[in-house]
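Report on the structure given below.
Just one protein chain is left out here, and the rest sit where they should.
On to chain A.
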Amino acid sequence: MLEQIKHWIEQRRGGKIGSHDPDNLPHPKSPGEQLLSDCRLIVLDLETTGLNTSRDEVIAIGAVAIRGGIIHLGDQFDLILRRPELDIRETVLIHGIGPEALTQGHETEDALLYLLEWMNGDPILAYHSAFDQKFLEKTLRAQLGYTQSHTWMDVADLMPAFFPNAKTGGKGLDHWADYFGLEVAERHHAASDALATAELTLVALNKARKEGVKTLKGLHDKLHYRRRLQNMHRF
């Protein structure tokens, strides 16, 4: 199994796994004048052993890349980490990754190095991104000593920013997925959730184009502005 995953990754990368250069990892890009119509965005989802950042661990990473407003299915990331020591009894029911699948998973360090290379420093989007950001940054720091921050954007903010009047009946991924009639193949599978989040992102990017938001910075500012507006309302 591991051999096949390695083979699959090699095919995709044209290089051997484990031959990363830890001192020469890509630097995160800041949101500038890159055009949304041709920049690359990472949409990511993590499955963890629980919700507590200090105690729980990442067990699966799913991510897809959007380039030029299109999801390219050949450019995606779907790995289960090898963490046999983790206690996953609590969450096994939700995401369905049992101990057997975990032991077959990928060597954590290799997987994370590969992830960093694959992401290539591009901005990361996630649903309720604060959660994924905390877990991923913690894991990168602990396993690789990697401390650089990527640009993160929250799709849970992105959707209401562009569809302020949508009656979704809630703020969750499921609410928005239902609102746009998306079929999520396997909910709580990291890759599957990442794809659903990416599909919502495509919907938002389509709207952004029509509202004249053209650059990554424009998109970032719009989210920032919205968050500030919301914070102001709180007082």
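Convention: a contact is a pair of C-beta atoms (placed from the backbone, for glycine too) under 8 Å apart; a residue touches a chain by one contact, two chains touch by 3 or more; residues count from 1.
One rule holds for everything that comes next: contacts and distances are computed from a predicted model.
Novice: Can you pick, from "Sugar ABC transporter permease", "Cytochrome P450", "Acyl carrier protein AcpXL" or "Cyclic nucleotide-binding protein", the UniProt protein name of the chain not displayed?
Specialist: Missing chain, UniProt protein name: "Cyclic nucleotide-binding protein".
Novice: Using the document's definition of touch, tell me which of A:Gln34, A:Thr48 or A:Gln76 contacts the absent chain.
Specialist: From the options A:Gln34, A:Thr48 or A:Gln76, the contact with the absent chain belongs to A:Gln76.
Novice: Could I get the residues of chain A that touch the absent chain, sorted low to high?
Specialist: 1, 4-5, 8, 62, 64, 69-74, 76, 78, 104, 180-183, 185-186, 189, 191-192, 194-195, 198-199, 202-203, 205-207, 210
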